[in-house]
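Below is the structure I would like to discuss, written out as structure tokens.
A single protein chain has been omitted; all remaining protein chains appear in their positions.
Labels for the chains are A, B and C, by order of writing; each one numbers its residues from 1.
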Amino acid sequence: MRLLPRLILSIALLLWAPFVLAQSLEELVAALPEGSYDDRAAVIAQIAATGDDRALKVLEVLLAGDLEQLDSNSRIVEIYGQGRDDFARDILTGEDYGEVPSRGSSKVRVNNSLRRDIRTAIGTMTLRHPDPARRLAAAQSAFRSPDPEQAELLAEAAAAEADPEVARALAEALAVVTLAGDGAAEAKIAAISVMRDRGDTEARTVLSSALDNGDPQVAAAAEEAVRHIEQMQRLWGMAQNVWFGLSLGSVLLLAAIGLAITFGVMGVINMAHGELVMLGAYTTFAVQEAIRSSFPALFDWSLLIAAPLAFLVAGGIGVAIERGVVRFLYGRPLETLLATWGISLMLQQLVRSIFGPNNREVGNPSFMSGAFELGQMTVTWNRLWILVFALAVFAVLLFVLKKTPIGLQMRAVTQNRAMAANMGIRTGWVDAMTFGLGAGIAGLAGVALSQIDNVSPNLGQSYIVDSFMVVVFGGAGNIWGTLAGAFSLGIANKFLEPWTGAVLAKILVLVFIILFIQKRPRGLFAVRGRAVDA
Amino acid sequence: MSVQLLLDGVNRSFDGFKAINDLSLTVEKGELRAIIGPNGAGKTTMMDIITGKTRPDTGKVLWNQSVDLTRSDEAGTARLGIGRKFQKPTVFETQTVEDNIALSLKEDRSVWATLFYRRSAEDSARIAELLALVKLDHVAGWMAGDLSHGQKQWLEIGMLLAQDPELLLVDEPAAGMTDAETMRTAELLRQIAGKHTVIVVEHDMDFVRALGCRVTVLHQGHVLAEGSLDHVSANEQVIEVYLGR
Amino acid sequence: MTRFTKTLTGFGAAAMLMGSTAMAQEDTIKIGILHSLSGTMAISETTLKDAMLMLIEEQNEAGGVLGKTLEPVVVDIASDWPLANEKARQLIEADGVDVVFGCWTSSCRKSVLPVFEELNSILFYPVQYEGEESQRNVFYTGASPNQQAIPAVDYLMENEGVERWVLAGTDYVYPRTTNKILEAYLKDKGVAEEDLMINYTPFGHSDWQTIVSDIKEFGSAGKKTAVVSTINGDANVPFYKELGNQGISAEDIPVVAFSVGEEELSGLDTAPLVGHLAAWNYFMSIDTPENDAFIESWWDFIGSEERVTNDPMEAHYIGFNMWVKAVEAAGTTDADEVIAALPGTETPNLTGGIATMLPNHHITKPVFVGEIQDDGQFDVVWETDDLVPGDAWSDYLPESAPLISDWVELACGNYNTETKTCGAE
Partner (left out) sequence: MLSLIDRRMGIFLAGLFVLTVAVPVGNLALDGQPVPSYIVALLGKYLCYALLAVALDLVWGYCGILSLGHGAFFALGGYAMGMHLMREIGPRGVYANPLLPDFMVFLNWDSLPWYWLGFDMFGFALLMALAVPGLLAFVFGWFAFRSRVTGVYLSIITQAMTYALMLAFFRNEMGFGGYNGLTDFKDVLGFSLQADTTRAGLFVLSALALAAGLLVAKAITSSKLGKVLIAIRDAESRTRFIGYRVEEYKLFVFVVSAMMAGLAGALYVPQVGIINPGEFSPANSIGIVIWVALGGRGTLVGAAMGAIIVGFAQTLFTSWFPELWLFALGGLFVFVTIFLPQGVLGLIESRLGRKPPPAPAPEEASA
């Protein structure tokens, strides 16, 4: 970056500083937009130092990136409101300036390092905040950026703290500060045990810095604690891998389960399966668009609304495909491959023409975003819900097939069409329903996948091969096989990945499938027959 | 007369279900033997075991007292001289009747031999003779798929004979035939017997009677009774389980 | 007539048809647009096709070029590189276009290169790429590594004090080369081996759980860590979704991406990503009159204010204007003359600077580092003071360090300054 001007500026700042100190919050805020990020950092520090109770608000708005300067009257304002129509109110006086044109104000820029500073500043200001959540946040930011100056501040806060969770956070923050500073050995050893109990990677990081401590006792304690933590984390690592495997498995299951019906049960090599999944994803997108524009309040419900619609859309198209094409091809499964491939091309192009070729944004509703810590492993909500969703879909499907009359008819038709027909089952109708069911489930998969993957016309293509692998590996015609197949492949993949890297892992899994099929030519859960298949 | 085929203490189960249960059976060279038994008696599985399609869990299957059939696959047993006819007639539908026979002729079955095979005069003669025997000479040029059910049965028998096997396993040949055809089939099998050993699996009692041969009754994968038809149909257990009264 | 002669005449017909269009009215200048409109790359390339159509339309409204109207010829290469080769040949030979704007991936460029060489035509290639190439018939209007990767890394070192680096990329030549260059560069700057983590993933990789948690792990070693991402367009959405969900905030581990622009972000809810970075030579958010005008006309053309603009579009904008200038300077569309006229041509870019075509057929560009905002836009947090000239041959790769490209003085794309020879002469 420009070195010379920067130098001059910072010198200027130094000379200027004493006056600045004397400045009121108004002047400081007015000074915010000027100069480089470093200058801004200085001003922010001073704002925090003013102790003015409006300072907190200023910093929070700045952190949120809503602090702007009006070009018209160069006032510093908070921007609020939606998208293209912005409204401004004075950050200090709260006076409302009404709507501002999209390029009528310029943002007070913050970058990552500034954000960190601001967060720390806010932290120190909110250590005694009435809201425990805010105090917790404060304690955590203190933990992330330890500052020996804060030691007694934290100590006081910790002493005064009622909420146990916040108290622990404060204790940990304090421990970091202690380890960073040069206090008594006892204090440090105590701090170490606090870290030892925290037991996560951050804790280990803090401890490893304490390893080369002058005091042998401290060093020893730190070393022991590090060893302990690493041991724990190895175990958790395994758990994490299993979890990743399950999560990947659930995705595979979702992608494959519809195919397990259209292909596994009906024997239609349904190459358009992936596109049916894609349609589900686009339905979700459409629903979210509608919700965003009309009733934003419902956003968290978008998926629940999208799911049945996706089922109907994909299912409906599935029925159309079956009635329009597939039904002419029973007994000619390879022709179904051909026709459905053609259909998949058309569906891709259709979506491309309607929604455009680029990715569409499908947001995560609040209950599906973020993650929670389970012991030492992170579990992301969306993947957890997808796992639940996958199992739920599986259960429902199983119920439909085994316990409902339509399910009975489906099995009857697929086992012996002629006989079923003689027994007065409308085989044509059952075929349509069966295919529709498989397609509909593919649509449901699309709803889930839209949460973790691109929503683009290529969505389907990226899953079709895997889906077939899963169904065949599990044993076509056996829903349970699909379940077992999906999860075993998922977990295998995730245990390989750390050693081999993502690509090789995938290759190895494929090779494994090839070899496995040699051993069991009809898949994992093969239906063994003894009659001569002439 | 020497023993053509010997099954001794053969067991085979599928996922827990005992299809063959300590089955022992001896068939003499040139003998004509009928095997009867209710559905699920293990008739087909027994055939599968003899022809090497299915391996027994325990027990031995001896060919000419020497060769162990449990070690060989379908093609292997076929090359030893065991021919098999399926219950549902299976011929090569998209090829001519003549080609069906030609494919079955006793020849070197290796890839190269077949690749460079040229049909010799005697082969042609043999084909003609067989076609005549199974009364299909007038449709020699047809696609096998266009034949009637009965004709397919006959064609298949013809294909069997073309292999000129020592042992023929015939699975319900009379199924779906008119009475006339049935009788002609029985007639044909009796002709064949002697030159070849023949094992017939059958439901149709009239047919079995028409064969007029030794009968083995199978039940739950086990030999229930053996002897002439009258003898076995007098047997209480047989009446119990099979004739179902 | 037999089916065969039918087929043959079919070909004849096609040949004539293509020939005839070539012979068609001579008062138009044909411009080939060679992008994937279907297949995996359609996501990125379709926008470029539209951008070109817009530019051509505007030029025609402004009176065309040399008094002739411009006529776009659009073909779909369907993300299939052998097909791209065929299509390039068809455009030049059968449709008789005078210049082609197209390709996104290096493989596309590589596969059409021989055609342009043989038929001596002109290709404008609008995407940032790995460099290590300079060909007489190709003009590279995208960034080469020294116009994107290295400045971005400098920014992170200076302003964020990053000491520990994750180089994550899709496993193909652009990331490989860029990371090679960065690795060499970082080691120059005294970054230790154990402070570098390099990771490659397949195209369209969608399950990022393991890698993201590895990055988290790697980043928790006490030193400030950053991720330099050369992950290819499609795989980014799941990658960032996983980042956001596993709670890696830009303040802890900033990710600077070279292949993520407004277009990619439009498929994402960017709220959890605020503060992550991207290095480009153009951002939609940059506030200049040229850019405002460009965005306005883009919105009019495409008929939606939702659509974004991005860096490769600017590259086409620059390339197209340069070509127009060169043609007018040369007074003809003849390839040789235009190729001769292009180096030195100057045209304003959209960020308030002037882009110059260099003798090595690369152009000068400013470099911006932008932070992702919650509205899916980038907010420029840093920019080079002046324009960076595109470098065809990286100075950080031993083999290519001695090479230079100069089509004006040396008429050579890979002149070896040590052996003083052009290539292997």
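By definition in this document, a contact is a pair of C-beta atoms (placed from the backbone, for glycine too) under 8 Å apart; a residue touches a chain by one contact, two chains touch by 3 or more.
Note that the coordinates shown come from a computational prediction; the quantities given were computed from them, not determined experimentally.
Colleague: One chain isn't shown here. Among A:153, A:220 or A:513, which residue touches it?
Modeller: Only one of A:153, A:220 or A:513 touches the chain omitted from view, namely A:513.
Colleague: In the whole complex, not just what's shown, which of A:105, A:302 or A:344 touches the removed chain?
Modeller: A:344
Colleague: For chain A, which positions touch the chain that isn't shown here?
Modeller: Against the left-out chain, chain A lists 263-264, 267, 269, 271, 325, 328-329, 331-339, 341-346, 348-350, 353, 461, 465, 468-469, 472, 476-477, 503-504, 506-507, 510-511, 513-515, 517-519, 521-523, 532-534.
Colleague: Take the complete complex as the reference. Which residues in chain C touch the chain that isn't displayed?
Modeller: Residues touching the hidden chain, for chain C, are 2-5, 7-8, 10-11, 14-15, 18-19, 37-38, 74-78, 80-83, 85-87, 89-90, 93-95, 105-107, 110-111, 113-115, 117-118, 132-133, 171-173, 176-177, 180, 200, 202-203, 397-400, 403, 413-414, 416, 419, 421, 423-424.
Colleague: List the chain B residues touching the unshown chain?
Modeller: Given the touch definition above, chain B has residues 51, 53, 73-75, 78-79, 83-84, 86, 90-95, 99, 102-104, 109-111, 114-117, 119, 143, 159, 163 touching the missing chain.
Assume only the chains that are shown with their structure count from here on.
Colleague: Between chain A and chain C, what is the separation of their C-alpha centroids in Å?
Modeller: That pair's centroid distance is 29 Å.
Colleague: Between chain B and chain C, what is the gap in Å from one C-alpha centre to the other?
Modeller: Here the centre of chain C sits 72 Å away from the centre of chain B.
Colleague: How many Å are there between the centre of chain A and the centre of chain B, using C-alpha atoms for each centre?
Modeller: Computed value for the inter-centroid distance: 64 Å.
Colleague: Note which residues of chain A are touching chain C in the complex, please.
Modeller: Contact set of chain A toward chain C: 1-2, 37, 65, 83-84, 103, 107, 109, 111-113, 115-116, 119, 144, 201-202, 204-205, 208-209, 240-241, 244, 247-248, 251, 348-349, 352, 356-361, 363-364, 369-371, 378, 380-383, 451-458, 461-462, 494, 497-498, 501-503, 506.
Colleague: For the complex, give me every residue of chain C touching chain A.
Modeller: My answer: residues 37-40, 42-44, 46-47, 158-161, 171, 199-202, 204-207, 209-211, 213-214, 216-217, 220-222, 234, 237-238, 241-242, 244-247, 250-252, 254, 263-264, 266-269, 272, 274-275, 287, 292, 305, 371, 373-375, 379, 381-382, 385.
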